[in-house]
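Removed from the display is one protein chain of the complex; every other protein chain stays in position.
For chain A:
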Amino acid sequence: MHFLLLFSRQGRLRLQKWFTPTPEREKKKIIRDMTAMVLARKPKTCNFLHWMDLKVVYKRYASLFFCLAIDDQENELLALEILHRYVELLDKYFGNVCELDIIFNFEKAYFILDEFLIGGEVQETSKQTVARCIEASDMLQEVNVFNVLSTLACC
């Protein structure tokens, strides 16, 4: 996988994950191109596009477009499943996830993604395991924050 983008119907970027080193300017250009291409697609077309030498798999969930760029030899149908799995994970975490959840809790969206994909590959194929790991990390974070606050309170 080369990159994963989430953007709204108005083309506002909500999440970007790059799996190959890309200069900042090129990232901006790619985001512009992808957004333009995907938003221009008619509703009843298939979910696959060709762009440069990559295959782009995209799917719309509510008001967000999920867009994944994969190599020529990767399996597009599986890429659709990967996108779907990520949406399910977000849904489980936020409970009926919507775009606002991802806007106001973008760092959590990234944390969830980082428990599901690493280095452009799927790291865990079990939904429950990913969910459990996120929960545990969150717990650890709460404990940490509590400790920090109590330290500050003592000063």
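Following the convention adopted for this analysis, contacts are C-beta pairs under 8 Å (C-beta built on N, C-alpha and C of every residue); 3 or more make two chains touch, one makes a residue touch a chain; residues count from 1.
One rule holds for everything that comes next: contacts and distances are computed from a predicted model.
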Name check vs UniProt for the chain missing from the figure, options "Ribonuclease", "Small ribosomal subunit protein mS23", "Probable cytosolic iron-sulfur protein assembly protein CIAO1" or "Adaptor related protein complex 1 subunit gamma 2", returns "Adaptor related protein complex 1 subunit gamma 2"
Touching the unshown chain, chain A contributes residues 13-16, 18-19, 21-23, 28, 44-48, 73, 75-78, 80-82, 84-85, 103-104, 106-107, 110-111, 114, 118-119, 121-129, 133, 136-137, 140-141, 143-145, 147-149, 152
